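This report refers to the structure that appears directly beneath it.
Taken from a larger complex, these chains appear in their original positions, while the remainder are omitted.
Chain naming follows the written order as A and B, and within any one chain the residues start at number 1.
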Amino acid sequence: MPTIFQIPTFIQILEFIGTFAFAISGIRLASAKQFDWFGAYVAGVAVAIGGGTIRDVLLDVTPFWMTNPIYLICSALALLWVIFFRKHLIHMHNTFFIFDSIGLALFTVVGISKTIDLGYAFWVAIIMGTMTGAAGGVIRDVFINEIPLIFRKEIYAMACVIGGVIYWGLDRLGVDAALTQVISGCCIFVVRALAVKYQICLPILKGE
Amino acid sequence: MPTIFQIPTFIQILEFIGTFAFAISGIRLASAKQFDWFGAYVAGVAVAIGGGTIRDVLLDVTPFWMTNPIYLICSALALLWVIFFRKHLIHMHNTFFIFDSIGLALFTVVGISKTIDLGYAFWVAIIMGTMTGAAGGVIRDVFINEIPLIFRKEIYAMACVIGGVIYWGLDRLGVDAALTQVISGCCIFVVRALAVKYQICLPILKGE
């Protein structure tokens, strides 16, 4: 029986929320560029599954979304949501920021954990975790023909890197795996939230 | 003996026509952006083999063009064709539309069939078929620094999806595999032709 007909676990609920929020971010930016419904769906899917797909291709495992349709269904629901509740989106800015940050935290931790389980070094796992969280947004920005946002603004990928280093530290200290994942996920969430609240940015690289 | 010295089958002739037309579409758009011959060739190759390459990487099989040079030779012929017969291209608009639609139909059916043969679910196969047909054009548009055309205009990828659903339906009904492929390929061709003739588009996603 497919997962969606079982009672979902807490992690699955978080994953659904994160996928939904990631897809919404792609669909909203697509709508600003006059994409049609198909294009908007692809932009949403790109954010929701793009990072994990690149990770799985590099790790040489079957891309995660090819074994369970839930991620594409979730992105389709996000498209319907934008079509029907478009006018309310602006009032839900904070909600979506929280959902998106949950997704970032969860996807990063999932990416790190999967890479470690496959026997790679920790520095590879941190890169894979960061890619899982942040590379989808880069693909989205390539599709909408803009310079990727995370290369110029916001502590976004750096939150993943920081969370990854904390994951590594806790693992080294012998902390329980589940606890390690919860703590490093929370750190990613908090770092990103603080960075947005206090408008903390990385320095811009000055030209010649 | 390599395939090109044998008498080609009907499918191989269709594949050659499709590859040629796909490559032409990349080369023509490249010429509008002042690409040099090398850049134009890469743009042509990207359309001709890009979609199938992404499919094969996701399916974890050797990219199809790495085992037979015919696809790259065919793209090179397309480049020569544009260099020498540039001025006649405008009069051949309808011919190229037909060739391009043959390519779209054939590549989609090939992508679906290959994915099914590897044991994946039908919904994965429909996505892979659509990618085989349509993703090359997305790569081309990224190279020429434009928003991908299929995200904003034309029933193009949707024709692949419709053909894929018909493929699935016929397969379910127990129709012979070859007949299933011919019918669904024809449907893709017809859907695209009708969409262009009657200017049928998907709705644009309105912004906030």
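Please note the rule applied: a contact is a pair of C-beta atoms (placed from the backbone, for glycine too) under 8 Å apart; a residue touches a chain by one contact, two chains touch by 3 or more.
From a predicted model like this one, the values you see are computed outputs, not experimental measurements.
Every protein chain here shares one sequence; 2 sit in place, and the complete assembly counts 3 copies in total.
Note that in this section only the chains that are shown with their structure count from here on.
Rounded to whole angstrom units, the spacing between the C-alpha centres of chain A and chain B is 31.
Partner chain A is touched in their complex by these residues of chain B: 57-58, 60, 120-121, 123-124, 127, 138, 142, 145-148, 150-153, 157-158, 201-208.
Contact residues of chain A toward chain B in the complex are 27-28, 30-40, 42-43, 53, 57, 60, 62-63, 66, 69, 72, 82-83, 86-87, 89-90, 142-145.
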